[in-house]
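Sending over a structure as structure tokens; questions will come in a sec.
One protein chain omitted, others in place.
So that you can tell them apart, the chains are marked A and B in the order they are listed, and the count of residues begins at 1 in each.
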Amino acid sequence: MEKGAVLEMRGICKYFPGVRALEQVDFTLREGEIHALMGENGAGKSTLIKVLTGVYPKDGGEVWLKGSDDPIHIKSPQDAQNHGIATVYQEITLCPNLTVAENMYIARTKGAFTNWKQINRDAGKLLDELGIPANPAEQLGNCSIAVQQMVAIARAVDMDCKVLILDEPTSSLDEQEVQKLFKLMRDLKAKGVGIIFVTHFLEQVYEVCDRITVLRDGQLVGEYIIEDLPRVQLVSKMLGKDFDDMAEIKSNSDAEKIDYNSTPVYEAKGLTGTTGIKPFDFEIHKGEVNGFTGLLGSGRSESVRAIFGADRVIGGTVKIDGEEVKIRKPLDAMKHGISYLPEDRKIDGIVGDLSVRDNIILALQVMRGFFKPFTKAQAEAFADEYIKLLNIKTASSETPIKSLSGGNQQKVILARWLLANPVYLILDEPTRGIDVGTKVEIQKLVLKLAAEGKSVTFISSEIDEMIRTCSRLVVMRDGKVVGELKGDDLNQNKIMATIAGGESK
Amino acid sequence: MKKLVKLLVSSLLVAAMAIGVCACAGSGKGGNGGGNKLIKVGIINNDPNESGYRTANDKDMKATFTEANGYEASFYYSLKNEEQIAAAQKFIQDDVDYLLISAAGTSGWDGVLEQAKKAGIKVILFDRTIDASEDLYEASIVSDMAKEGEQAVSWLASQNLPEYKIVHIQGVMGSSAQIGRSGALDTKVAAESNWSIVTQQTAEWSEETAQQIVQAVIDSGESFNVIYAENDNMAKGAVAALDKANISHGVGKDVIIIGFDCNSWALQELVDGNWNYDGQCNPFQASYIDDIIKNGAKQKVVIMEEKGFDATTITADDVTKYGI
Partner (left out) sequence: MTTSENELSSGNSAKGFFSKLVSNQLFIPLAALLLLVIFNLIADPTFFKISLEPSSTGYFILSGNLISIIDNASELAILAIGMTLVTSASGGQDISVGSAIAIAGSVVLRVVKGYSDGISGGEFAGIMIGAFLLCVAVSALFGAFNGALVAYFKIQPMVATLILFTAGRSIAAWINNNENISINDMRFGYFGNFLPAIPIPTPVFISALCMIIIAVVLKVTNLRLYSQAVGINASSSRLNGINPKTIKLLTFIILGVCVAVCGFIKVSRTSSITYAVIANNIEMDAILAVALGGNNLGGGKFNMTASILGAYVIQFLTTTLYKFKVSSSAISAYKAVVVILLIIMSAPIVRKWITDQKNKRAAARLRKEAA
């Protein structure tokens, strides 16, 4: 083993039927370092993590841990934990119906008797140390997603791990929470813990990591010290081709072409929902890309859900092309040409066991009606068209959507709503948790749709993306619209200031 | 309504007592005036929907324990032992004079019967026995299922067939009717060399299942000349299978049909000569109970008289009198 290394993986191979998920991959993690594992979706990051944590048995190669003379065999996640390898997954894997403290200690209570008072006290202390705003006795399901994530990390931290794996831990955290997490990571690093950090946020990699290992198509591209690898090069290594930086997408200044005096495609006055947002006015014009922004919980998703009729609407008027309409349920919105790609792909977007084909045609099929199913040939034609158009990587259109990578699942949902041929398309976090290449594709697509005369609402927690794509931003705070930014105001500082509430209209 | 009745009854009682007092004072005779007092009985039975037997049983009870006969009867139905026990407790609180029980299960009754005894309430079991000390109840009126089986089997033996090849369709395994009726046949078959069982399966009282079982026997081409079905419904299902296969049955035909329970329609089949024998399982315990309440119990276990009907001797009167 290399000196100073806590973990070494050599020549790791993993095969699935028809796929070489990992081929001869090496990976080394040193004591007290934060090591980013980068790659596009399907590059093999998740598989490597799952081999390391014992979820998948490996088909070849060796795993060495500091302090053991022989290669170790990790048989199960429990076994990995016993070896001091702790993992925090992107999806919360805790039990929402238990309390925070119970979740933190459940795996380690031994025997029939447990001193819950003691445990609550311990949990409270640890949470305080880590600056996590959670009450140990609170039921976990009642906490925000961000807090749940932090609790998962706290739980892993308390396991006295040597290797901590953070798989997309920041995807549901806001900036402040991310900073707390980074502080925590640095503290742990100082204690000599090796941290594997899997993320799609390039910024964060450069902010906190020491080293980067890049995978592509199940193979190792290389391991780099962070200073030696500029951003553009990292992206090009991940994509496997020279890439003109992401700045390639620029808002083509189409903004000037939008006629703000025309009748809005969609117009709401005093729209009132039941999900804690204040009544708001909103309009969008032909060919416009607008965005809703704000911190987590500011009400940006709730607003667009109200527009689509996804949650119950109890007040306000809605006009489509100047004519008053009633939108009470999603089908009403769909029939008026509104499409909505929901924030949570897993819960609200995909229909997991259904094929890619059925997932693509679903919305259009529902609009067409219960008694008018598409023939198999028609459905097949639609599916093939959009698989090609959006470059969806799938074995066939018969493949269940759940077996696709996150980015490709998102493209399928996008295909579904494009197929519905909307005049107004709402995309809530379409780029979350997907790889850089797909992110860029989606942003380009949004601009292309707008150029074709469609109206788009684009929501992203990455302000960069919003600036690149939107011509107008609605800023929200605490369930209220607090500002609207356009033109020159669309810059990072101004947006941040509006979100934070330093200056508002 | 019930309240009204209660009010009426109690005011009647008060009036009767007042008259009684007056009468006593007056002549010292006519003490019988108090005899108008109704006997309060709490009747705990199984759900009348359970079977035709139970329906007939319930009708009989309702017909007997009327005000005209000097009773004030409350009824409770359940197929669950615990619910029945709870109902018994309630009746004890209501201070009934007699508790009449057809228990759903045999165990768990000791406690509540003790309570009844302490409260001076007399208990009479009907139709079903329980596992409890005999001191705890006045009498138990039951059918002897084994005797029913023996009657049927001895009738069958009296037919003097050269050979008995029997399709035996059983009821729900472990029920007292099944045990009694199967036992008699099993004993006979084991004893006689010319008696044999072609098939012996449970149809769980269901005619469709009985039909399927007999169908399977016919389809496999085995010959048989007796169908011994442990209730009428199963006999009916078996006959349906025979009809389908054009096998004749009944008096003087290829296959002898034996059923139990004496449903009216089954007795009619006997009259028509389609079946040969039907054994009674007497559901009419009410008159026995009435007798015990009014005249006292002569023995702990009263076994009811039960008939077996032969198709050659049955009369139309029997159908109306004994059919349920």
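Please note the rule applied: a residue touches a chain if its C-beta (ideal position, glycine included) is under 8 Å from a C-beta of that chain, and two chains touch if they have at least 3 such contacts.
This is a predicted model, so every value here is computed, not measured.
Chemist: Please identify which residue in B:39, B:146, B:240 or B:303 touches the non-displayed chain.
Modeler: Per the contact definition at the top, the residue touching the missing chain is B:240.
Chemist: One chain is left out of this view; which of B:48, B:180 or B:308 touches it in the full complex?
Modeler: Of all options in B:48, B:180 or B:308, contact with the hidden chain holds for B:48.
Chemist: From the listed residues A:29, A:226, A:334 or A:356, report the one that touches the chain absent from this view.
Modeler: Answer from the full complex: A:334 touches the omitted chain.
Chemist: I'm checking contacts with the chain that's been left out. Which of B:63, B:157, B:216 or B:301 qualifies?
Modeler: Checking the options B:63, B:157, B:216 or B:301, the one contacting the hidden chain is B:216.
Chemist: On chain B, where is the contact patch with the chain that was removed from view?
Modeler: Given the touch definition above, chain B has residues 47-52, 55, 170, 173, 199-202, 204-208, 211-213, 215-216, 218-221, 233, 236-237, 240, 242-246, 248, 263-265 touching the missing chain.
Chemist: To test your reading of the contact rule: which positions on chain A touch the chain that is missing from view?
Modeler: On the side of chain A, residues 13-20, 23, 42, 57, 59-60, 217-218, 308, 310, 329-331, 334, 340, 342, 347-354, 358, 362-363, 365-367, 369-373, 395, 416 touch the unshown chain.
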